[in-house]
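Structure first, commentary second.
Every protein chain except one is present and positioned as in the full complex.
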């Protein structure tokens, strides 16, 4: 991972996450980071680089390749009084610990009649775009949002990359944070004092009158790019960053759709059963009569991600596809 | 499992599945059944009872408790020339083999550029209703339908319980069969010569004019019960059994909705991100202008299934909830 | 620290009668449960511990109040021996809100915070990583507590067994793994599921201290448990204790037991841990007929009280269905 040179005051998404982890470890002695190669290697996406020297191997804990083992250990550690941040390198490997997530982390509070909560934060990288092919390019955050008992967040901005982790560490229940691999090198300037952010509400990243583009994570930037292009042709797009995929902030979504009467939903999951379907359905359930046109969605094609750039690009959402969808729902 | 006494000519859903397995093993020497307790125990739901004596331990193969191991072995065996039927006792345990399903079974054909197909059939029980609580009551078939590269079927009738397995064994790609636990004891009479059935099309189980109730599996019977009750109050409900959840038969769905102009979708997955959302979205995409009312869905409440009967019932779809949803979309 | 300094059990008359009482409490409680199951007062799955009582009974005296316990779906005995009130356990079996898990869990999910009883895990192998995590929390907080994890020999084939034992040994975690080897996993005999049937040798391959003990001899189990807990509490790393035992009853209430012979069951019943220990107390003159009569009378009364308590228990209101999926946030 080459870090983009970052001038004074500016930093990358990667550095924002690192700053949040460092702050958390400084703030609370019960917090620790555990995962594959988080220590000596510095993190598969270099997020935890340098933290081992600062906090030592107990708190920046390299684990064996045992996803189910160390995620389950994170659940136990959380119930035992610690405040673990477990890094599952990427969501592609999280299938190996899904039993622990769905059958333990998400259910223990309920099964125990409310006696035991699981204050666990799990971070994982998600998304395609790096030509890593079929087994390393999944976008599963929307799929995980089906599971009751956990919270799913997907930071798209530097402020959220840094702030959501702090907020997640205040949550008494399991929070899964999905960091899009294409954002790690994104850089910008951020208020040095930035800290915890509210994660209950979606954010209107660009307000507009003609159509609501509802998205999150890596697709936010593609959507904003499309919105900018559409503005040139006089189409005023509102762009909503969901931020939290479970629970969804219906209020912000409906408020926008009631205003624009049209919606396009963009996410990087495979089309069938992606979270865009859930959002579409909620709009139909809650704002059907304000719709002036069918809702459109821009998702990933239903194919394991191919290695070649041109095919990978063709499989993923793009500003062009988003523009086309907007034109479609506007009928112009 | 108590078998309901079955008179001459009649049989149970369980026996229909067993008959299909027996036929397959008799027909093709490359077919074998592998899974936990399929042999000596007779299957956790007694589906394979008696088959060990008939076919021996090589072809009715008891496995250790190693879901990822034996499902992965099924993938390898399928590529190696065999025709395995792998039984994962219930979908609750399938999370342990999800990596093999998503990252191998579903992707190998694509990753290999079409050189290797994986002709594997995986059977699992699904569904709640037996007071088995939070870890043993999942309904994940709709969730699995998100994955490209596999086919998902959910037999609701005796004919499908028997026929879909035969058809699945003719499919060159992985097919996951979800058998609802509440149907195993369902009995009825069936044409002894019944065999493979078409699995590409949904079935209209009851035709009606006023509203389309779209469902599958265990919920089909709840929907038909609701339809019968509604008929008394003069509401003519069409009930569609999806049968195959991936790929969905859009044509049959749209044909029905274009006729009734109203739809209620019933499935046993947790509400958010259940397959009802995907179906709703496709109707919006393909038949929006024919809709006279918002689409309603009846799903499982967003809670790990509680043990007590009254709470479990309250969490699941019921004929009463379906009736209420129909009244809602009809506005009467 | 409240840990027993001496690792040898003192077979005083009092302690001996307590051991006998605990085993008898479990036995009579579960006999009643079987009866209540046929009356449909208890539903779902019911896994009886009858025949294996010496293990939980011999283990618990070696623990301190702060030690953590993780068990399986066959955990009534462990909960009772640990000190969870029989009333709370019976009410949980009924699904009443006076139950230990407020009725949400039922037979397979007994949880109890005051006694550090972390369930009640019904996914085979799923508890091992959690127990390792609890031990990790104790170690990182420099607490003297020990985590104890009970599981059956069938779990030894699961990947999580492997991952957890490696983590525990690698990190020298204060955890005692107690394998209740009753020779069968449902209907699958040990030699059909393990290439190495000498379970405690497996632990050695992780360089973990381990031993095998007669699980039908409560005194032998207690002695071994004290050795194990003492070893672990003194920071020497994890300990693996294999207890060789036998399940006298069916796996669950749905088991025709086709996989084992009546003779085999009868032979093992000759080694009934309660009868065996009772006879020894009698012959060695430590206890007399009157003691046994008193014990039976008291235990029978306690079981009767627990049934009355459960019967008098109340159903949680359906309005509370969604409760305990998430932890209520402190109003901010």
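Note that the chains are named A, B and C in the order they appear, and that numbering of residues resets to 1 at the start of each chain.
Just so it is clear, contacts are C-beta pairs under 8 Å (C-beta built on N, C-alpha and C of every residue); 3 or more make two chains touch, one makes a residue touch a chain.
Just so we're clear, the structure is a prediction, and the values are computed from it rather than from any experiment.
Checked against the full complex, the candidates B:30, B:206 or B:261 give a single residue touching the omitted chain, namely B:30. Of the listed residues B:63, B:180 or B:244, the one in contact with the hidden chain in the full complex is B:63.
In the complete complex, the hidden chain is touched by one of A:194, A:229, A:254 or A:303, namely A:303. In the full complex, chain B touches the hidden chain at residues 30, 32, 58, 63-64, 66, 68-82, 99-100, 103-104, 108-117, 148-149, 151, 172-173. Touching the omitted chain from chain A are residues 1, 36-37, 39-42, 44, 62-69, 92-93, 96, 130-136, 301-304, 306-311, 314-315. Residues of chain C that touch the chain left out of view are 157-163, 165-166, 169-170, 192-196, 201-202, 204-208.
The working rule: only the chains that are shown with their structure count from here on.
Ranking every chain by how far its Cα centroid lies from the centroid of chain C, the top place goes to A.
With centres set at the average Cα position, the gap from chain A to chain B is 31 Å. Taking each chain's centre as the mean of its C-alpha atoms, chain A lies 40 Å from chain C.
Taken residue by residue, chain B touches two or more other chains at 68, 92-93, 96, 133-135, 302-304, 306, whereas all remaining positions touch fewer.
Taken residue by residue, chain C touches two or more other chains at 103-105, 109, 121, 123, 126, 159, 325, whereas all remaining positions touch fewer.
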